[in-house]
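Here the complex is missing one protein chain, while the rest keep their positions.
So that you can tell them apart, the chains are marked A, B and C in the order they are listed, and the count of residues begins at 1 in each.
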Amino acid sequence: MTSIEDYGKYETAWCPGCGNFGILNALKHALVACELAPHQVLLVSGIGQAAKAPHYLKANVFNGLHGRSLPVAIGAKLANPELTVIAESGDGCMYGEGGNHFLAALRRNLNLTILAHDNRVYALTKGQASPTSEQGFVTKTQPHGAFAASFNPVAVAVTMGASFVARGYAGMPEHLAGLIAQAIKHRGTALVDILQPCVSFNKVNTFQWYKEHCYELADDYDPTDHAQALGTALEFGERIPLGVIYAMEKPLFEEQFAVLKNGPLARQEVSREGLRQVMQGYV
Amino acid sequence: MTSIEDYGKYETAWCPGCGNFGILNALKHALVACELAPHQVLLVSGIGQAAKAPHYLKANVFNGLHGRSLPVAIGAKLANPELTVIAESGDGCMYGEGGNHFLAALRRNLNLTILAHDNRVYALTKGQASPTSEQGFVTKTQPHGAFAASFNPVAVAVTMGASFVARGYAGMPEHLAGLIAQAIKHRGTALVDILQPCVSFNKVNTFQWYKEHCYELADDYDPTDHAQALGTALEFGERIPLGVIYAMEKPLFEEQFAVLKNGPLARQEVSREGLRQVMQGYV
Amino acid sequence: MPRDIQLLIGGEAGQGLVTIGQLLSKALVRAGYEVFVSQSYHSRIRGGHNTYAIRLGEGPFFAPRESIDILVALNAETVELHREQLTGWALLIADSAFDPDLPGTISVPFAELGPEPLWNTAALALLGNILGLSLEPLYQAVEAMLGKKHPEALAENREIMEKSRVWAEAHVPEHDFALAGGSPVADRLLLNGNEAIALGALAGGLKFCAFYPMTPATSIVLELIAHAETMGCVFEQAEDEIAAVNMAIGAAFAGAPSMVATSGGGFALMAEGVSLAAMTETPVLIVVAQRPGPATGMPTRTEQADLEFVLHAGHGEFPRAIFAPGSIEACYQLTQKALALAELSQSPVFLLTDQFLADSARPVAPFDPTAIVPVRAGAEPDTAVTPYQRYRFTDDGLSPRLLPGLSTHLVVADSDEHDEEGHISEDHGVRIGMVEKRLRKFALLQQEAIAPELNGEKGADLLLVCWGSGQGPVQEAVAVLRDAGRSVAMLHFSQVWPLVPAQFLDILQASGKVVCVEGNATGQFARLIQRETCFAMPSRIARYDGLPFTARYILARLEKLIAVEARP
Partner (left out) sequence: MPRDIQLLIGGEAGQGLVTIGQLLSKALVRAGYEVFVSQSYHSRIRGGHNTYAIRLGEGPFFAPRESIDILVALNAETVELHREQLTGWALLIADSAFDPDLPGTISVPFAELGPEPLWNTAALALLGNILGLSLEPLYQAVEAMLGKKHPEALAENREIMEKSRVWAEAHVPEHDFALAGGSPVADRLLLNGNEAIALGALAGGLKFCAFYPMTPATSIVLELIAHAETMGCVFEQAEDEIAAVNMAIGAAFAGAPSMVATSGGGFALMAEGVSLAAMTETPVLIVVAQRPGPATGMPTRTEQADLEFVLHAGHGEFPRAIFAPGSIEACYQLTQKALALAELSQSPVFLLTDQFLADSARPVAPFDPTAIVPVRAGAEPDTAVTPYQRYRFTDDGLSPRLLPGLSTHLVVADSDEHDEEGHISEDHGVRIGMVEKRLRKFALLQQEAIAPELNGEKGADLLLVCWGSGQGPVQEAVAVLRDAGRSVAMLHFSQVWPLVPAQFLDILQASGKVVCVEGNATGQFARLIQRETCFAMPSRIARYDGLPFTARYILARLEKLIAVEARP
C-alpha cells in the first residue's frame, strides 16, 4: 500500500498562498487513492510555475520544454504503456504554446491524464495574458486588456469528443483529488482543467472570486450525455460548473499496436527472423 | 468594375478533375462579386496543393511556410488594414501543422478570411491522413486506418464563438462563391471550410460521396442562434450541412490600435516629438 | 556486352514511368546485372516532367550518367527535354502518335498493341527485348507486383508483353545494347538510400518513430511502417515536427530506441527539441534528408546545404555526432551506428542524407540479419548506486541511464539546469559541473568517429574531398581521371562531425591540389575543415541547381579549375 508519505515533501519555489499547493496536495492524494507507487508514475511537464510541480513529489519526472509536455508524455506512454503517465502544466503551456498538441492529444485518446493548472495567466514570466485570461484582463503586455476571446478548454474538449473532461478547483483539494483519481482511472485521455488562483499576477480570478462563481455539478448529472455536457461546458461566466463534465469509453490509441501488449518496448528483442523476412522483400 | 478576366488565367500543377479548380473558380467570382480589384487583395497561403492556389490568379501573394498562413496574414493585416486579406490553404496546413494558429486566430477576430481547402488528406506529400481524415482512412502511413478522431473545424470554431463559420463544397462553385463573398464581406475572422475531393489520394470522400451526403441549410436557418449552430456544426456524418452555420458581430481586433485608423503603417511618420517625450521618461 | 548503358524513362507524373523502371531494374538485378537507379520529379502529383533513369550493364555503378543511350519517351516533351543528352548511337522509344523524327527512333504503335493502361508493360517488354532479357524474368516481376492484388490482370499483361516482343523483333533496328548472359547473383537486395536507412534502423534496434511527412524523408518512414508489425515497432504521424521530436524524446526516455526523419524545414522546427535531448541527455536519432532551401525551396530536388545548420542547431552548447553516408551500404551501416552512438553517448545523433541518395537505388550484397547488434536502452537497474542519480558526475560524463518504471528507482530528467538527481538547480557550481560533464562526452564521440576514406594514394597530385552523397559521382570522376593517367585520389567523409584532424590532415597536406566537391553554394564543409584545421580549400566544385553531381559535371568544372583534359 502506498501512503501519502511515500510521495515525499519538498520545499517549493512557489509564492505563499498560491493555488498550486492545493493542486499538488490533491495530486498526491489521488495517486495514493489509485494505489500507485511513485515508480509506477511518470509526470511530464513543460515550463512555468505549474510545470515545477513534478519536482515537488516523488515520481519519475520528465520536465521538458515550455508547451511540449503532451508529445513527450505520448512518446513515453507508447514506449511503456505500463507507466501511469500524467502530463501536468500551466494554461500557457497546455493551451498557448502547446495548443496544437492539446488538440491532437484529445483526438488520439491514449490512456493518459492531462492536468492543466489554469491560473489564467503566464505567471513565471511575470504576468502576461494566457489563452484562458478573461477578455479585458489587464497586464503590462495587454495594457488595454486582453482582446482575444478567452479559450474554454473544457468546451473545446467536449466538442471534440474527448473521452473524459473535468473541471476542478485548487481551492477544493478534496474534490479535486477525487477528480484526478477518476481521471487517472479513466481508460483514455482525461483532461482535468484546474482553476488555480495566482496570488501574484491574477488579481481578478482570486480564491474569493472562484468561491463566488464555482458550483459542483449535481450528483445526478449524467456525464455521458454529450449535448448536455456541451451546454455545461459552455457555462463559464457568472457560474462555473465543477466536476466530471463529460465521460465516455472509446478505444485506446495504444491498442493499435500489437507489440505493446507485450509490455515496455525497452524489453522487447529485435527479431532476426523478422529482419530476414523484411530483407527478403527487397531481393 | 472588376471582371473575372482581371483575375487572369494560369496553368496549374493540379491533377485533372481536382476539387481545387472549383474552389479557385469560386474565389475569383467571389472577389468580383465583392468588387475588389486584384491589387486590393492579399492571398496568404502555406504549402500543399491547396496552397498553390494563390499562384493561379492575379493578386498580391505571400506563399509562405507549411502551416503558417495565418500568422503571416495577421501580420500583414495589422500592417495594412486596408488590404483584403485571405488566408488560403489545405486542411493539413490549417488544422494540422497550423492548428495552434487556427485556435489563436479565431480568438482574435481580425477582419480576414480563412479558406481551408479540406480534402481530408495530405495530398502534396502523396496521401497521408490529415486531421480531418475520417477515422479508419487507410493510407501508407496509416495502414490500419487513421486512428485519431476526425477534427471538425466548424464545430470547434462555433464552440469558440468565432464570428463567421461556414462550410462550402468544391463541387458547388456557385454556392461556394456566395459563401466566400459573404465571408469576405463579414467584419471579422470568417472561416470557410471547403470540402474538396482529391481524385488522387482520397478515394473515400469523392464527388459522388459528397453529393450523397451534403445538403444546403434551409433558407430560414438562423446563423445567429449559437445553440442551434453548435448542433448543426456537429452534424457531420450521414448528412453534412453546407452554408453559413454561424455568424455574429464582434469587435475587430485591429480596432485596439488607434494608429491603424490612419491607414497602412508603412505610410506613417515616426514622431520625433513622441520620441522626445518617451526619452524624457528615462531622465 | 556493353559495359555501361544509360536508360531513361521520361513522362508526366501519373503516367506510370516508375512502375516500368522498377520492374525492369528488379528483373535486371535478378538476372545478375548491375544497375544504378536515379529519379527526378516535380513537386506535383500529375503532370510535370519526371524521369526514372537506370544505368545498367557490368558496373558496379555509383552515380547516374548524363548522356542517354536508350530514351523511353512517354510524351513529346520528354524528347524535347532530353534530345541534347542522346548519344550518337541512342535508341528512342516513343509512341507513334508523336513520332519525334530523330535518328534511332523506334516509333511504337502502342494503341495497336493493347489498351492504354497496359502500355507500361508493353514498354517493359520492348526494353527487355532490346536489352536481350528473356520475357520470363520480366513477367515474373510483373507477377510479383500484380499477383496478390490484381490476379485478374495477369493474363492481359502477359498477352501484351508477348505481342510487344513479337513487334520488337520485327521493328527494332540494329543496335548494340543486348546484354551478355548475366549470371544471377543470389539474394542481392535492390535498395535505395532511404530504404537502406529504414533497414538499418530496424537492424539497429529502432522501436519508435514519430514523423510529420516531408519530402524527401517520408519514404524512410513509409518503409519503417511497412515493416512495423513484423519488427514490433511503434510509429506515429505527429501533428507537427515539434511534436514528432518531443515524442521521440519521450519514447527514448522511457526506453524505446527512437528516431525522427524530416527535411530542412521540418528540422528547423525541431531545433529546440535537439537542445532538449542534449540537456536531458536523451538518445535520439535525427535523420535530415536535405533538399534545396531556403524555406520551401525545391521540395523534390537535392542539395547538401544543411550541414552547418544541423551542426549548430539548438541553443546552448553540447556535443553531437553527424553521419553522412555516401552509399547504400553506408546508409544501412551508419544508421545502426548512429542509433548505437545515440544510446552510448546519451545524446542527439544525426544522419544527413539528401534527395539524390534517398532516391538512388543499387543492388547490394545481402546483409546478415543474425550479425546485428541492436541497441539495448538504458543500464541495468541493479547496477545503480542508491540513491539513484540520473545525472551523476562521472569522469567520462556518462551517468547511468535507468528507465522510468522498470525498477523502483525514480528517474528525473529536466530541461532546466539540474543537479545530479535531475532537479532544477540555480547553483553556479552545479552549473559548471553539468556543463563540463555534458561536454566531456565529446571525447567519446571523437574516439568513435569514423575516419574519412581515402580512395587512392596519399600524396596524389590531385585530391578530391567530398562528403555524404558526393561519394559515388566523385569516385567515378576519379576513375575517369585515373584511366587518363592522372595521379588522383578521393577523400570521402561519411562522418562530418566530430572531425578528428589526426585522421586526415596529413592526407590533405600531402596532396598536390585539393578540391572540395560539395552540393551547396558556399562551401560549408570546406569552411568547417578550415575552422577545425586551418587547412584552406579555396578550390571548390559546387552544385546548387537542385540536381545531383555526376562525373561529367565534376570533370567539366575540374577542367576549368586545373585544365584537366580527360572527360568521361
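Note that contacts are C-beta pairs under 8 Å (C-beta built on N, C-alpha and C of every residue); 3 or more make two chains touch, one makes a residue touch a chain.
Remember, it's a predicted structure, so these values are computed and weren't measured experimentally.
**Student:** Write down which of B:H39, B:H144, B:R187 or B:K211 is the residue touching the left-out chain.
**Tutor:** Answering carefully, the residue with contact to the hidden chain is B:H39.
**Student:** Among the options B:G17, B:P143, B:P251 or B:G274, which residue touches the chain absent from this view?
**Tutor:** Only one of B:G17, B:P143, B:P251 or B:G274 touches the chain omitted from view, namely B:G274.
**Student:** Of the residues C:A144, C:V373 or C:L439, which one touches the chain left out of the display?
**Tutor:** With C:A144, C:V373 or C:L439 as choices, the missing chain is touched by C:L439.
**Student:** Please pick, from C:E229, C:E329, C:E417 or C:E448, the residue that touches the omitted chain in the full complex.
**Tutor:** C:E417
**Student:** Of the residues listed, C:D95, C:D306 or C:E476, which one is in contact with the missing chain?
**Tutor:** Of the candidates C:D95, C:D306 or C:E476, C:D306 is in touch with the missing chain.
**Student:** Please output the residues of chain B touching the missing chain, sorted low to high.
**Tutor:** Per the touch rule, chain B residues meeting the hidden chain are 13, 37-40, 42, 44, 47, 52, 55, 58-65, 68, 70-80, 82-83, 100-101, 103-104, 257-260, 262, 264-279, 282-283.
**Student:** Please identify, in ascending order, the residues of chain C that touch the omitted chain?
**Tutor:** So the residues of chain C touching the unseen chain are 42-43, 48, 242, 263-265, 267-269, 271-272, 274-276, 278-280, 292-301, 303, 305-306, 308-309, 311-318, 414-417, 426, 428-429, 431-432, 435-436, 438-439, 520-522, 524, 527-528, 530-531, 534, 536, 544-547.
**Student:** In the full complex, which bits of chain A touch the chain not displayed? Write them out.
**Tutor:** Against the left-out chain, chain A lists 13-16, 47, 49, 64-67, 96-97, 99, 122-126, 128-129, 131, 140-143, 200-201.
Operating definition for what follows: only the chains that are shown with their structure count from here on.
**Student:** Take the average of all CA coordinates in chain A, do the same for chain B, and state the distance between these two points in whole angstrom.
**Tutor:** Roughly 31 Å separates the two chain centres.
**Student:** On a C-alpha centroid basis, what's the spacing between chain B and chain C, in Å?
**Tutor:** Here chain B and chain C have centroids separated by 37 Å.
**Student:** Name the residues of chain C that each touch 2 or more other chains.
**Tutor:** 239-240
**Student:** Among the residues of chain B, which are close enough to touch at least two other chains?
**Tutor:** Chain B, residues with two or more chain partners: 97, 99, 131.
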